[in-house]
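Of the protein chains in this complex, one is absent; all others appear in place.
A and B are the chain letters, set down in written order, and residue numbers restart from 1 in every chain.
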């Protein structure tokens, strides 16, 4: 599996994601976003969150627009977040579970896209465990049609990255004084990668990527990040601790992680470990949780946890992105 | 499998289902409802039924509210009834088939609920073949969030009970002079139990629970009910005959029912048997029908049958409940 995008440079990517006048066309990766572009999206999303932190915003800006969720890789949680976001800005939504439908009949991905486009689908939300599908679709759709990346292999998950940025900003205000520790299977995490790209652009004081030695990313996706393998050192003084979900298939294979118990003992985020974080540190997790593996229940349900805020902010971010691409 | 709820007393249950000012918060069981509370719901539902008996009512009272159907136990019919009811009072609906989605990833039920709640889901419609899931969720959701029971083990199916009450009232006017016979697998029927609880509270003259000896309920869920095992005696003089659906798995096992043919011969509701009912008796069935097992096609499709009325009334009851919990 290739982990590099089919786009060679950030400039190519920028030109695909943004029109010449600066408006967003597609959302494929946070890699080419400027700090101002990130901030604009966060500001827009903030409008959909109420004083209590709930995603109660509604608009009708996408009335008449049809959004198709093309999920080549299943995810109830992300699909529902996008579905609710789309409906809450007034769009119609159709869900395609593409593992079981058109691929059965041998149709190509682009034939499916062209068909939906002819049905006046204006926005494609695409999730795939392979790399490059979103970019291929974005390069080939009609003018006026947008593609939003809802998870791409281990490469990119930009709406997750944005919701992480929003959650940090809502709790910490600014980024420049923050130490952020991303802990877990960094090597295989599109969540880590998109968050790291965004945090690097917004300029945190220190970004730490903390993982077992076997799960250190081979590709230096954010050169300024500090690569660490000791979780206690990684958490020490951190203002933000982001635990990553670890896939079961990492255990008992060449990655050198014997089992869940050993992982929790060596890398799990626990109350004890959190004592070394900065005062008022927040703990994040993209969900779904493996309780007792990458995080203890005490921490997940405790006062430092902002995990449900992340979910609420995710809806707001997706509403903001949907509005941005039709502006 | 435990058949008792996790709530010890009717008073506990009442406090969970109703606010102090009498407004409904959750719908878990009809057990704690007063006659006035039942009547209020029936009156509210009546408004959604037109003169011809059709469920043509529409409202916009749940505009901006999101309803999540959490079906741990599959049911197309009940899911669609709730889905249409919710949309017809203006709500957004998301369906989660929880047999195949989040449980695959090992997430707990409450993690799923907390996630949806963070996405601003305001009402959870929950169906489960196990006991207590609805109560657990109701105890743990945020203020302002409601849980509606769409079928719980063999314990409770309150919207079915309410639609049965509404159907009887629309056909018979009042309850106090009625003899009602519930016939079939009473021991394993949440439908029988919820209907019996409601009918008991509203005060029918005689409530008969008629079943094969092996399917007499062990738990006396309505002490005033008459337990009978002879179907002809059970039907004699009854104003309402409610046939229960029997599950295939009851046959050829310890329940002593050899097969469908024998069951139909001994307990099936037929035209011949109905001759002993009161003049103008109505016949009910919760559906889906096993024709020629618990009921003959002649009866199911005949003039005494009010089975399609039950379906129409079911949509109206669910609309009424949805409106009640946001009032």
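Everything that follows uses one rule, which is that contacts are C-beta pairs under 8 Å (C-beta built on N, C-alpha and C of every residue); 3 or more make two chains touch, one makes a residue touch a chain.
Everything numeric in this text was worked out from a predicted model, so none of it was measured.
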Listed residues A:34, A:60, A:115 or A:174, member touching the removed chain: A:115
Full-complex contact with the absent chain, from B:28, B:41 or B:55: B:55
Hidden-chain contact residue, picked from the options B:30, B:202, B:312 or B:325: B:312
Those residues of subunit A which, in the complete complex, touch the missing chain: 64, 66, 92, 94, 96, 101-102, 105-108, 111, 114-120
Interface residues of subunit B (partner: the chain not displayed): 54-56, 58, 74, 76-77, 80-81, 83-84, 87-88, 287-291, 308-312, 314-315
